[in-house]
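Structure first, commentary second.
Excluded from the complex is one protein chain; the other protein chains are retained at their positions.
A, B and C are the chain letters, set down in written order, and residue numbers restart from 1 in every chain.
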Amino acid sequence: MRTFSLILFAFFALAMQSAKPTRIIFFGDSITQAGVGAGGYITRLKDRLAKENKAADYELIGAGIGGNKVYDLYLRVEEDVIAKKPDVTVIYIGVNDVWHKSSYGTGTDPDKFVKFYDALIRKIQASGSKIVLVTPAAIGERPDNSNQQDGDLNQYSRFIRELAAKYSLPLVDLRKTFMDYNLKNNAQNAEKGILTTDRVHLNETGNQMVADEMYRVIIKS
Amino acid sequence: MRTFSLILFAFFALAMQSAKPTRIIFFGDSITQAGVGAGGYITRLKDRLAKENKAADYELIGAGIGGNKVYDLYLRVEEDVIAKKPDVTVIYIGVNDVWHKSSYGTGTDPDKFVKFYDALIRKIQASGSKIVLVTPAAIGERPDNSNQQDGDLNQYSRFIRELAAKYSLPLVDLRKTFMDYNLKNNAQNAEKGILTTDRVHLNETGNQMVADEMYRVIIKS
Amino acid sequence: MRTFSLILFAFFALAMQSAKPTRIIFFGDSITQAGVGAGGYITRLKDRLAKENKAADYELIGAGIGGNKVYDLYLRVEEDVIAKKPDVTVIYIGVNDVWHKSSYGTGTDPDKFVKFYDALIRKIQASGSKIVLVTPAAIGERPDNSNQQDGDLNQYSRFIRELAAKYSLPLVDLRKTFMDYNLKNNAQNAEKGILTTDRVHLNETGNQMVADEMYRVIIKS
Partner (left out) sequence: MRTFSLILFAFFALAMQSAKPTRIIFFGDSITQAGVGAGGYITRLKDRLAKENKAADYELIGAGIGGNKVYDLYLRVEEDVIAKKPDVTVIYIGVNDVWHKSSYGTGTDPDKFVKFYDALIRKIQASGSKIVLVTPAAIGERPDNSNQQDGDLNQYSRFIRELAAKYSLPLVDLRKTFMDYNLKNNAQNAEKGILTTDRVHLNETGNQMVADEMYRVIIKS
């Protein structure tokens, strides 16, 4: 009887261990901060996992702070990511590095963007977490390449693609996804309202699209 | 005898009138300022006209000043253009309206760009000169749309195309010409050296291309 | 009888002429736009004139539009000022010429600020209106000269003082008035809340101070 109890205990202990959910931290800016709210992309990911009875397999944590640039992530990575021992860290940054150039005069130089991003990857990798990279989706949705920051967003997205290649990391290429969608669905060349509410932050369709892309790259793989 | 004199006078008057060259003023920024120098696009236009024995038919005047934006043209249009009674005025502006946003914080708002450009067109038209519009060619030559100012240059070029349509004016669409050329001849995605020396100012190939486009639109038509 | 009628007519004509109020247009940005609202500086000026039984002597017109810079005033001076035939035009501009450098990258170059301001003065003078100049009060109220735009605001205010001297125009030197007041009443080095609500726009004390300064320079003189 006693032996059986022990075996049963061992079985459940194993089961519980195997049930330990994969902890995923979404590390980013205001888009990710809104991601955990009602209708946000992280909330939608959770909803989908629940529907598929995978809710217990994943713990999704939002770590987004409005206005953050790559070096803000660097300054708080120890506290907000590494201390929480995630299995996967999703780095979703870049909009403010470009945008703040014209709105505050405090954007991030291209070479510094790469340096801090690279240092961030190495710090998180050293902590044992897997990493997923994400390109910044949009500052303005006009598909004719006439949004003020299009050139810079394309450049910084290229840097992120190059970093993903350098470190062989999975990539959620939202810049490409959003552009492709707008080319098909924004014939009127509108600068917002297709996937964003205000040129930058996600509307319902945008949040669902980001959730789906995250699912495709992070959960499925 | 008297009758003969009159006939002779009429003949010469007619000859002189027919010999009066078409006066073309190129109104712009540093690119046009360099255009009258050795190898510059205006110099190349003159050379071509000379070769074709049309030198006497055209008087080409450079009125470019480094750093000029659309409202600088507006402030000096009376003195530098209208007072000189040109037959044709070529407006070639826009690079600094975009570029100075990040280099001095003093670029031109999109709506003000259009307002001043529109006012400029109306002033010059009222003076009797024909007008040709030109889109700004490049700030950076990477054909993958990742030059920092690409979005804005595309936007301001679109404004100029819309103004050309609104006033039914001939257009030298250098933005398109340069992009097309780089798509074919800049596989390495270089940011300068294809048509420019420094991302903005024209090298030999660039000056020749601008001269050819100007010829095609202004002289031939 | 006829003679009497003529005398009566002459009397009324004279009375009407003497009753024609002095028309003053306040030409500016969002601060002047708010000036005609409840508690605004123009409203306070009207209230004071009413109390002093001078309401019939003056017609105060607000012509402020949010975000305006000196060249916006230039673009709309015909319609919004000259067409209304004011006796006095108060030019109150400069905050956005400085501020938009960092918030949009579209501030006004120092030399262009002077050129457009000068052209504006000459246009309004040519129309027969008297002119009063005003320096921009503040972008941040810290009296230790550590507000980001202090240097530039001091520079552009100096330009306005020089223009007032050049054209012998009355000057409402709000930059100096605000600095003097903050030096005495802002020992805690606060960046707002003394004369402004948000570093730029006037609170009650600020609106009253501007009204008093306008009265002192425009009405009394």
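Assume contacts are C-beta pairs under 8 Å (C-beta built on N, C-alpha and C of every residue); 3 or more make two chains touch, one makes a residue touch a chain.
Keep in mind it's a predicted model, so treat the numbers as computed, not measured.
Remark: the omitted chain is touched by one listed residue; of C:Q148, C:N186 or C:N207 this is C:Q148.
From the options C:N68, C:S102 or C:N207, the residue with contact to the unseen chain in the full assembly is C:S102. Residues of subunit B that touch the chain left out of view are 101-105. Touching residues on subunit A toward the chain that is not drawn are 71-72, 75, 100-102, 104-109, 112, 115-116, 119.
In the full complex, subunit C contacts the hidden chain through residues 101-102, 105, 140, 144-155, 158.
Just so it is clear, only the chains that are shown with their structure count from here on.
At the subunit A-subunit B interface, residue numbers used by both copies make up over half of all numbers present, so the two copies contact each other through mostly the same positions. Between the Cα centres of subunit A and subunit C there is a gap of 50 Å.
Distance between subunit B and subunit C, defined via averaged C-alpha coordinates, is recorded as 40 Å.
Under the contact definition stated at the top, the residues of subunit B that touch 2 or more other chains are 101-102, 105.
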